[in-house]
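First the structure, then my questions, so here it is.
Take a look at chain A:
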Amino acid sequence: GCGGYGSSKGSDTTDTSTTTDTQGSDNSTTAKTQESTATGDPILIGALYPLTGDLADSGKNMQYGIDFAVEEINANGGIDGRPIKIIYGDTQGDGAPGMTEMERLITQEKVVAVMGAYQSGVTEVVSQVAENYQIPMITANATADSLTSHGYEYFFRLAPTNMMFIRDMFQCLVDYAGKHSNATIKTVAVCADNTELGQQTATWAKFWAEKNGMEYLGDVLYSKGAADLTSEVLQLKQLNPDALIVDNYVSDAILLTKTMNEQGYKPQIMIAKGNGYSETSYLESTGAQANGILFATEYLQGEKSQDIYDRFMQKYNVALNGHSAEAYTVVWIFKQALQNLANAGKEINSENLKTELQTIKIENSFEGGSEIILPYNTIQFTDGEFNGIQYKQTNMLGNLVVAQFQDEEIKSVWPFDEAEVEIQYPASFQ
Partner candidate 1 sequence: MENILEIKELSKNFKGLKAVSDVTFSVEKGAITGLIGSNGAGKTTTFNMISGVLVPSSGKILYNGKDITGLKPYHYTSMGIARTFQIMKPLKHMTVLDNVASGALYGRKGYQSTKQAKEYAEEILQNTGLYDKRYCLPGDMGTPFKKRLELARALATDPELLLLDEVMAGLNPTETDEAVELIRKINEDGTTILLIEHVMRAVASLCKKVVMMHHGEKITEGMPQEVMNDPYVIEIYLGKEES
Partner candidate 2 sequence: MTQKYFQVDRINVCYGDIQVLWDTEFYVDKGEIIAIVGSNGAGKSTIVKTCAGLIGIKSGSIYYNGAELAGKTSRQFIDLGVILVPEGRQLFPNMTVYENLEIGASSKEAKAKKKETVEKIFEWFPILKERKNQQAGTLSGGEQQMVAFSRGMMGLPKLLMMDEPSLGLAPNIVDNIFLITKKIAKEEGISIVLVEQDVRKALRIANRAYVLENGVVRITGTASELLSNAEVKKAYLGF
Partner candidate 3 sequence: MKKRIGSRQILLLIMLFLVALIPMFIKTPYILSILVMTFYTASASLAWSILGGMTGQISLGHAAFMGLGAYISTLLLMNANFTPWVSIIVVFFVVGGISALLLSPCFHLRGPYFSLVTIAFGEAFRNLLTNWNYAGKGQGLLLPFGDNSLILMRFKSKAPYFYLALVMVILMYLLVKYIDQSKLGYALKTVREDEDTANAIGINPWKYKVIATFISCGLVAVCGVFYASYIRFISPDIMMQDQSVKFVLPAVIGGIGSAIGPLIGAIILTPLSEYLNATLSSIAPGANLLVYAVILIVVILFQPRGIMGWYENSKFKIKLNNWLDKLDGRKKE
């Protein structure tokens, strides 16, 4: 391509610009299966993501997920003829610009609600702003547990928290060991980056290990964006856990996998927090070396959503992954909530939307849309508590699925009743 470089994923600039257009109300005729096209006054929703900087790759994925949902919704008449329009803000992966952008979205663009902030750190900052301006905000994928423990009225979380992530990862291990006597999983260790998320993964892993009667051997935390991970792998080799728990951004995930391969380190079982491992670039870059690695994720392609997955793939040439699926879902949650308001004859404003979100309960599928593509069938923002941590307006029923790379493909392996295949054990790294 000469206008831009997108060969490996086929996502070139022309593609992006069409998507941008369809955010508008006027130009959504490109959508396929529409019955009626929304043409009324658009309802504005803000979306804050890292569009530049180190995390731009992930930010772009979110954008695809959101645009995809918006296109579907608007092609089907939007909310009583009013289309949804997304206004993007770029956090640059940093709190301060994120804050200013949030303010722009709220006060300049006058959005009725906001979604976003990919990273928990940035979400921490912008959720305060949303609270302050009393604008409802849903985070699709920020996972730090503390986010929802400040008692904010306007902040909602769809994503399973770190606690849930690690809980399910351990559950998967425990379930497997219970079913197969050949598997001994008595000790665990963690390899993660030395950031908020990595540190929390280590903390929760320790917690869940003890809870499940396993021994926590220790953690190896490296600086994010590592140039080299050989000594980290050596340390893991020395710890030699039965199960290795990892949490890495995609770049480090690629490097870690390659380095483990190069250093000949093959733990019996290695389970990752979705994060980098669910990105398309991960499998592309590691290929067969990824085989055997398990990862917990918020979404997997399967029976439930094959059509959406295929259409998404066709459009963007990128797989729908946990993060983009959650972003997609959040747009639909907004749509459902807005629709409910409209149906009840209530005015569409932030306050009403907040109240609606507090009570909304979505079961199985969205009105006028597909079923919930995430691995659970109910979405509801409820309050809860776990181990002393308060969770407010969090989708407590959320859970994860675990997949394994097998033959360079992603296969779901847990929960067992919905799994495509059995876990390979010991993991066959090639």
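Inclusion criterion for the candidates: all candidates are chains of the complex that A comes from, given by their letters.
Everything below uses one rule, namely that a residue touches a chain if its C-beta (ideal position, glycine included) is under 8 Å from a C-beta of that chain, and two chains touch if they have at least 3 such contacts; residues count from 1.
Note that the structure is predicted; figures quoted are calculated from it, not measured.
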item	value
Among 1, 2 or 3, touch partner of chain A in the complex	3
Residue numbers on chain A that touch candidate 3, as the complex places them	13, 16-17, 20, 51-52, 56, 59-60, 63, 88-90, 92, 94-97, 99-101, 103-104, 106-108, 121, 124-125, 128, 131-133, 144, 146, 150, 194-200, 223
